[in-house]
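The other protein chains are all here in position, but one chain of the complex has been omitted.
For clarity, chains are labelled A, B and C in written order, and residue numbers in each chain start from 1.
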Amino acid sequence: MGEVNQSGIAKFLNNIRSLKKSFLGSFLRSGKPTSDKSRAAVMFNNFFLHIQGVKTHINTLRPTYTFGFGLISLYLLIIVVISGVLLMVYYNPSVTEAYNKIKDLKYVVFGGNLLRNIHKWSGEGMIIFVLLHMARVFYTGSYKKGREFNWVIGIVLLILMFGMNLSGYMLPWDQLAYWALLIVANIINSPKEITDSLGITQYFDIGGFFKELFLGGTNPTQESLTRVYLLHIWLLPMFLFLFLGIHFWRIRKDGGLTRPDTFERKDSDIYYVNPPEKTGGIFPTYKTYGLMELARGRTPAVDKDVENTVLSWPNLLIAELAIFVLTLAGVIAYAYFVDAPFKEPANPLIPENPAKAPWYFLGLQELLSYSAFMGGVGLPGLALLGLALIPYLDREEDRVGIWFTNRQGVTVALQSFIIGTIVVIGILAFVVNFGWFRNWWPNVPQILITLINPGNIWVGFMIVYSLFVIKKTGSTRMGAIALFTMFLVSYVIFTAMGTYFRGPNWDFFWSKSQWPIH
Amino acid sequence: MYSRFYLSVLLISGLVLITFLVFATYRELNPEWKKYQLEYRDLLIKNAPNEAARKKAKSIKIEHQQIYIKPLKKVDRCMNCHRGVDDPLMKDAKVPHKLHSGDYLKKHPVSKFGCTLCHYGQGRATNKKDAHGKGRDTHWDYPLIPFKYIQSSCAKCHDYLFLKDNGGEMVVEGERLFREKGCRGCHKLNGVGGDLGKPLDIIGSQPIAYFPMKYVVGERNTYNWLKQHFLDPRKIVPGSEMRVFLSEKEADLLTTYTLTLRAEEMPRQFRAIRYTTPVPKDGESLYKMYCVACHGNGKISAYDEILKRTIPAIMNPAFLKIADDKNLERIIKEGRKGTPMTSWKRTAAGLRDEEIRNIIKFITKDRPDERPEPFDYKRFVTDTKHGKELFNVRCALCHGKDGKGGKDHLGLNLRNPAVQKFVDPEFLAMTIRDGRKGTPMPAFGKTGVGLSDQDIADLVAYIRSFSDKGKK
Amino acid sequence: MSDKNPEKGEVSRRDFLGLAAIGTAVLSALGVLAGVLRIFKPDVHFEESKKFKIGKPEQFPVGTVKKFDDKKLFVFSDEDGFYAITAVCQHLGCIVYKTDWGFQCPCHGSKYDQMGNVIGGPAPRGLPWFKIEQLVDGSLVVDASKEVPKGTKYIYV
Partner (left out) sequence: MRCLRRRSITVFLFSVVFLTAVVMLIIRDTESSYAVEDILKLGKKVYEQRCLICHGKDGDGKGLVGVLRRTELSGRTIETLPRDFTIGVFRFRSTPTGCLPTDEDLLKIIDHGIKRSFMPSHKKELTLEEKKAVISYIKTFSERWEEEEPCDPIPVKKPPWVGSPSSIEKGKRVYKDMKCWECHGYEGRGDGPKAEKLKDDWGKRIWPFDFTTGELKRGTSPENIYITFTTGLDGTGMPSYEDSLSEEDRWHLVSYTLKLMGMVGKKKE
């Protein structure tokens, strides 16, 4: 017995002595990644890393291919989540307290102001980088060859991200928040414009229904703040992460990032990757495709261009880490210098003049100033639908993974950029100088304005022009490039118009210094 | 070994990140108020009367100073910089370390009242610019109140009788001016007053955005708006019809008083109201409160550029001679539509019948004893056509061709429904016959221009026919 | 089973059972969804009543306009009677202000005439007029949930 006891205790002591080693061993099961095998195993066995392939294509690592836009968006999201959770420590979604809490955060919480700035700017940075990411995916034709649905998921993520930003904008309960909330609520209400024209509002008030759902009443109150808070911290993030999971899962299933069918390794790639070791290792490059030795898959995948892949550990991970630190440094530097806006406490009696939505919606607000329904629901809906349908309407599969597909693509993109800029600015200049129907015939029925307004004309022009491009070039991809370029151009120009050139009463001003003081 | 590009990116961004983290930490650790507190400690050490005090001063902690006033839900962090505000040793120090002037703090301990209760400013803020609320980018509606208006804060808790002898003269004087300049002729306060201007009940606590700041000179805050608009209403609000002509000092007094009109009410334990100030009920005071802004002393009738019309002289003996009390009461009670004269009855502007009677008593105190010779309008058979001809020659010069008076016309509006409805022909006829001595209205009867009674009757008939036409 | 007259559209017993089961599941899911949506809409909103007293008719002398700031409402009184027009811009809900010629919205420049009809800007519809009622005690009540046609004026004692 004693002997057994002794040996038991000895074992136990032994276990204690080797605790560090065994714990780390259970944690890092593949040991220090020194060989190619163990490097692969690290990727394989780790929950967080296994979403990435063991090997990564060099094309993916070339910074000029992706510019890391998607990755930066993801990191911004991570920063947003962490800073958001920290902000929740102090924030209180109450109309009487929210404002004071944020003032306190600014004045007496260590780093509170910086934290808020980081949260705000990384949230808004996401908009920019998600759009850039979208542009990259589009211009490299990466929505094709089985990635169609992932593009649609991306659109869903885009909407959710806008929703997150918008709902966050309303939480400080200052003048900006209150009036933005009211404007958004009325955008939701804008189908009324159609039901009114048809005379069926009384029976079928869909706009009013959703507005009420959103506000929890008819005016922004505590109920609205509670609902917006719920949206911001729970509902939208939940769906965002759900769809984000699907997004990543699909990338992996679709074989990683797109790349040209005929990939040529350049000498300069040596700067971006740690070149594969030609000798030793378990993957003789001449012998096998993929990870047959490790993966219990059904068949080895062909067509993987395995000669041009490198191990993800460390090549991919070091790139990802670099971009993460770059993102964080950028956000903190920006947040150090620029404070997030925060105005007077909400006052339902005195509207801001001009009452502007957050900047990323000012393009919409410009459209809204022509017709509430079209600007708020019709055109954005159409744009999102059009974006989502692009992969299904353009099914040419050659030269995927190359920026602008070919020389013609560059030309078409450039042409649409120039024509789009001219036409959008022309339309805006016309509207600013001459007004629209209501200025000429005050009694024009609303349905006519809803149907024919500058926004609709622009969208109509975009569609006609891209059809024209399709006809001229005989390629749907070219039409898609034209359409998407024009979409981007108009988003930027309309947003700039709303942000910089619209002042009190939504009048045109060359600069903010010309605004009448009120 | 690893890729050079990403490693250099990692290195550079890592360095940038660390730099900014260090910067941010430094900024957080060295807020503006720390400098002031260190200065304060040095001052304490320097001024210490004995060794013990010096030792104590040396051990003073540099930390956040905060006053939380629970019943008011107020948080004041002003003492972060103004730590010496209740320290008698700091009597001769410079601002911000100076001891609070006067002996106010004896009865208003900082720990109970805080600072922003009287001085305004943003109590939560911890840097000078935000705390003082100066400039538009601080986004604070109640910036630090200028010293000359500070007494307005006293009226939050004290009554006028108390303030009169205890350092609140400006409020008391302002209140007197407010009454005597006839502000309530146009502005409602507590539901009593005219309808021309905005109600003033919470004007002092309105946010800055409520005031059109376009023409305000200097800092754009409520205080400057109020004062500059008292000095020249039309400069601040173009086209304003406010009739107020004040000296610089009077404008300051009125600003002080206006700032006491606030929405929030102090909790009971803060208030020290012992007496309610009696509201004057005599005719003269009431006349000043409600009538003087337009009618002035009531003796002269002059064309007014501001209201773009001639303001009648209501205390002119010639007018009083023919206007009896009943007539006056009706005019005051119903007002005159189409003119700035509002209806003053209980349910409109809020004057009680008794008060209106007192005003009439005051107006008619100079009424001559003799009564005018009656005209007896009813005995005439009138001819409006002839009246019209006469009107166009005799009356149109001043009253306008259509009898409407108005801009650049000396005469009053004769088409006014109130004139048509309430003024009896007898009154009109007598006015035309005898004129209004002391005003430009001449006597058209035998003593003056020389119209016959029949002519006058025709004129009256014509004037009274306006209302018939108006209806068609 | 499925090869039994599929062209005739007949459904076998088992298919029917499957369809019915799935249909029921879908229906109940829809029902649950509707119930969940209903949660968002309380029977009464936690806000001020849409009906409010504005005072006795005598308080509105003929020819006056009163703005009720907190109710976002203009009450007019003229020879023909009383009428109430909302101060909420029908475009995106800002608060309009009164001008000589009508109403102006500061946010997107909508303009309305004296009657509340749109005369400029993006507003899709005119400012609604609200119903005015009179209580037994004589005071007027505006019901902001009930619109009336433009030009409806109320005459009360």
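Brief remarks on what is shown
The working rule: a residue touches a chain if its C-beta (ideal position, glycine included) is under 8 Å from a C-beta of that chain, and two chains touch if they have at least 3 such contacts.
Treat the numbers as computed from the prediction; the structure is a model and nothing was measured.
Although it is left out of the displayed model, the omitted chain contacts the following shown chains in the full complex: B.
Within the complete assembly, B:Glu305 is the residue of B:Asp42, B:Glu63 or B:Glu305 that touches the hidden chain. The missing chain lies against subunit B, touching residues 234, 243-245, 300-306, 311, 393-394, 397-398, 408-410, 435, 440-443, 448-449.
Heads up, the rule we're going with is that only the chains that are shown with their structure count from here on.
Contacts between chains leave no pair untouched here, as each chain touches all the others. Between A-B and B-C, more contacting C-beta pairs join the chains of A-B. The most central chain, judged by C-alpha centres against the centre of all protein C-alpha atoms, is C. Remark: subunit B and subunit C have CA centroids separated by 38 Å (rounded to whole angstrom). Between the Cα centres of subunit A and subunit B there is a gap of 53 Å. The residues of subunit A that reach two or more other chains are 350, 352, listed in rising order. The residues of subunit B lying in touch with subunit C in their complex are 195, 335, 337-338, 342-343, 345, 347-348.
Of all residues in subunit A, those touching subunit B in their complex are 61, 63, 100, 103-104, 107-108, 110-111, 114, 174-175, 270-274, 314-315, 318-319, 321-323, 325-326, 328-330, 332-333, 336, 342-345, 347, 350, 352, 516-518.
Taken in their complex, subunit C has these residues touching subunit A: 37, 40-42, 45-47, 50, 69-70, 91-95, 104-109, 118-125.
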